[in-house]
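One structure is given here, and the rest of the page talks about it.
With one protein chain held back, the other chains of the complex are shown just where they sit.
Which chain is which? They are A and B, in the order written, and residues in each are numbered from 1.
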Amino acid sequence: MDINVLYVFDMIGTAAFALSAVIPAIRKDMDLFGIFTIAFVTAIGGGTLRDLLISAPIVWLHNMTYVYIIIGTVILAVIFRNRLIYMSESIAFFDTIGLSAFTLIGIEKAMDAGYSVLICIAIGTMTACFGGVIRDTFLNKIPVIFVKEIYATASIAGGIVFFSLLNVLPNTYVYVITGLVVFVIRSLSKRYHITLPTVQLKK
Amino acid sequence: MDINVLYVFDMIGTAAFALSAVIPAIRKDMDLFGIFTIAFVTAIGGGTLRDLLISAPIVWLHNMTYVYIIIGTVILAVIFRNRLIYMSESIAFFDTIGLSAFTLIGIEKAMDAGYSVLICIAIGTMTACFGGVIRDTFLNKIPVIFVKEIYATASIAGGIVFFSLLNVLPNTYVYVITGLVVFVIRSLSKRYHITLPTVQLKK
Partner (left out) sequence: MDINVLYVFDMIGTAAFALSAVIPAIRKDMDLFGIFTIAFVTAIGGGTLRDLLISAPIVWLHNMTYVYIIIGTVILAVIFRNRLIYMSESIAFFDTIGLSAFTLIGIEKAMDAGYSVLICIAIGTMTACFGGVIRDTFLNKIPVIFVKEIYATASIAGGIVFFSLLNVLPNTYVYVITGLVVFVIRSLSKRYHITLPTVQLKK
């Protein structure tokens, strides 16, 4: 795939992930520094964990665009905070683009570093999901993706599709189809409130 | 010590640590992905922190056996979840084997990397205990090993025994005795409800 397209989606995802932290942080009475930090950690947490695990340089330390995008997003989000409450549909839309982009970038980086298929899928999923896990931990909540959302599952499904199609279709198609699979699974499950099963213990 | 024996114990410990997360995750209404993730993090968290600190390659990224064992353990644990409640004795038994094995592996890796005695003991303890700390943090609880269990203490005691005997006895004995010390201290303290002292503040 043209890497620049992926890079644009990456930036959209970074902004959307930062945005996802602003309203919950305000609700927890955090001050402006707290709001910014939570937004920052949510946006870069997944990529940081990925880079630490695969011993790659931490991407946002070397490319300031991420930092600028997060700063800009937080400033705008705080100013327009009362409108954001009514924009949850749009925010979810961009967040899902971020999920797709982060999954693809994670897989690509792990593959370039020579890891096995299963590990590449795991790293794609971590890249996409770990930021939200830290966000919820700092907000003193059980991470939402562990409890009820089909979120990581969309990312895992994308990873499986990616490696099923790799070397079968041209790379551009593999990337586009994977991104769409993640996007569609996440969007449909959100819209129709489809959740993963939980299991019960006998009373 | 024959490294293969330690490796077998390592795998038993990995399964036991993964297992230790399944019932608490079910009780917190986590979905199947959440259960798996908590189990995974509990099993590999200590080793991952160790490898990050000593700049070693992350072990489970390169040896898929860990991943397969965790997947298999979670599947079986979810299927037989109602029996697990009555098996806490057996689970604790294997968990304690894991504690011993992880302590030894952590010490060995840190020693090979040339760290001082105190740091090797600390890294052995982290390898054995950090997974449980992340588990409890994600479950939104104060980590249990900070509050009432003699768990890390068994690991630290093992480390002290290890370096007291090193270069005095043959390595095989050092490993076996250390493993037994950890196992016995943990088992006895659990059985007889021995806890470390807490301290009180004057009212």
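Following the convention adopted for this analysis, contacts are C-beta pairs under 8 Å (C-beta built on N, C-alpha and C of every residue); 3 or more make two chains touch, one makes a residue touch a chain.
What you see is a predicted model; the values in this text were computed from it and never measured.
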Residue among B:R27, B:K141 or B:R191 touching the omitted chain: B:K141
Among A:L139, A:L165 or A:V199, the residue in touch with the chain that has been omitted: A:L139
Touching residues (missing chain, whole complex) on subunit B: 52-55, 115-116, 118-119, 122, 133, 137, 140-143, 145-148, 152-153, 156, 195-202
Interface with the unshown chain - residue positions in subunit A: 23, 25-35, 37-38, 48, 52, 57-58, 61, 64, 67, 78, 81-82, 85, 137-140
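We take it that only the chains that are shown with their structure count from here on.
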Chain centre separation (subunit A, subunit B; CA means) in Å: 30
